[in-house]
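All protein chains of the complex are present and in place, except for one that has been dropped.
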Amino acid sequence: MQNSHPDRWVPVGLEAQFMPASSHPVVVDGFGLAVWRGENGAIQVWEDRCPHRGMRLSFGFVEGNSLTCLYHGWTYRQNGQCSSIPAHPDLDPPGTICTKSFVTRCHRGTVFANLAPEPVSGFPSVDEAGWMPVRSVYLNVPEKRVREYILAGQGTLGPGFTQTEFDNYESGPDAGDRTAIAIQPIDDNHCAIHVTRSGRDTDIYASLKLARRLVRARREIEAF
Amino acid sequence: MSVTDDPVALNQWIACAYVGQVTPGKSYDTAMLGQAIRISCALDGTCTCHEIGDDGGPGRQLPLTQRFEILFTTLGDTPRQLPDIPEFAEADRRVANCASVGLHASPFRIVENFLDMAHFCFVHKDILGSMEKTEVFTYKTEHRKDVDEIWATDCAFFQPAASTSAAEKGGGQVTYYKYRVMSPFSVMLYKTVYGNAERDDAICLFIQPKSETECIAYMPMAILDDQSTMTQIIDFQQTIFLQDRIILENQRPVLLPLTPSAEIPTKADVSSIAFRRWLKGMGMRFGILQEQAA
Partner (left out) sequence: MALKLYNYTLSGSCYKVRLLLDFLDLDYERIPVDFFPGKEHKTLDFLDINPLGQIPVLEDGPMRLRDAQAILAHLANSYDETGHWLPRAPALFGPVMMWLMFAGNEIMAASAARLHDVLGYELDIEAARANAHAAFRVLDDHLTERALIGKTWIVSDHPTIADIACFPYTALSGDGGIGHEEYPAMRNWMRAFRRLPGFNAVSGIPEFA
């Protein structure tokens, strides 16, 4: 099947929410992804489909730094290679059996992936320290509606957001408290925003306050 | 939803209700191959089946036949004959009507899951398979041309608790299986009876494809078990099927891909390879992923 994904970096979630030794389902532009993390902390973004019989890998389980498919127990290393086929315990799985994986980077506490077949679009080579996770918010509206809301600055989140690279947003032009919002397109009628913050106030209750404002903002955006 | 035009799919007897499902004096609306149908039962128990017309009223009458605790109907003029399963008539067997379960999946994925042993250790952990013995030994597959059925024989698998009676008595055993695909939408297995080397339990799966991606699965069985209650027998079957259901609903693509490079089979999958070849050979289009021309 042809990969026709555009060459761009899309957020798939907050780094802090992908626990070590866990796997998760994420949908970008209608396409299913399995995002999983080994016990060593490395995050993989793969097509949510085992090459054997198409079972969603997001239902799989992680042991050590391998992901095992729930259907027949085929196990894959972090590089995507199949390392074990339990129905044939003496078989060394051929190198051709591997999952479809995508490049992934973390930036400002958010995990990004690029689904294009040959991504060339640049990504900051150095991450920034000091960004704290706030929360992800999933919305039953197209991403356009969310972008309008953020830029209009009329709602609970207030004004002051400007567009950044990768078509995301941040507030607070100075070195004070800043909020970053990364937008994930899920499908024509759904999207998600992944929010992190950075600033002098490292008190967790500042993040909690912002998390509550985001829940209110979700209601404002969807009520429109 | 519109009815399929695939003559291979249309010319099958397809399960549409289980015996006892429709209360006498009432009717039950469902769908088959994209066609809305209605089964109506009179107070004396006789039932009829009709297509539901565009106006919501009864359309063309369809034939109805009852076998294996199930009511079957067909949209075709020359349907494939229903299979012979003599076990259902044997007097010393318990015939279990396990009713039906709905699921969003392709009928062919359901057949392949039924044929598959490699998933026992994972999906049916500690019941039909255990992590100590995961190997699937070589078995035989053939297309029996005289009856036009796919058969898999010499299948064996170590099972901790292969049935209600085995589970009660504790301890594992090697279970021997034979699999038989009687039609594109039906499959059954014969499995070792706990404590009886001569005869097999017969466990069947008849699939009603409401559409290409939504089915109802009926699981009647004719088994040798004079210890378990019917409630326990049904409970065991439902437990197993609901474990398979989360797999079946989460395979992608939903439609069955027939191009060889789409999925990677191993030697444990020879029965499903034979099944797919058989579907291709009979020209089945319903439920099959039609690849785009390059």
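Remarks
Read from first to last, the chains carry the letters A and B; within each, the first residue is number 1.
The rule is simple: contacts are C-beta pairs under 8 Å (C-beta built on N, C-alpha and C of every residue); 3 or more make two chains touch, one makes a residue touch a chain.
Everything quoted here is computed from the prediction, not taken from an experiment.
If you put the hidden chain back, the residue from B:Val3, B:Ala156 or B:Ile246 that touches it is B:Ile246.
The set of chain B residues touching the chain not shown comprises 18, 20-21, 97-104, 122, 125-126, 216, 229-232, 234-235, 238-243, 245-246, 249-250. Within chain A, the residues in touch with the undisplayed chain are 13-14, 17, 19, 22, 24-27, 59, 61, 68, 70, 133-136, 138, 186, 192, 204, 207-208, 211-212, 215.
In the analysis below, only the chains that are shown with their structure count from here on.
Inter-chain centre distance (chain A to chain B, centres taken as mean C-alpha positions): 39 Å.
Chain contact summary for the complex, chain B toward chain A: residues 112, 116-119, 121-123, 134-136, 246-247, 250-253, 257, 263-268.
Listed in rising order, the residues of chain A touching chain B in the complex are 32, 48-49, 51-56, 59, 70-73, 85-89, 91, 97.
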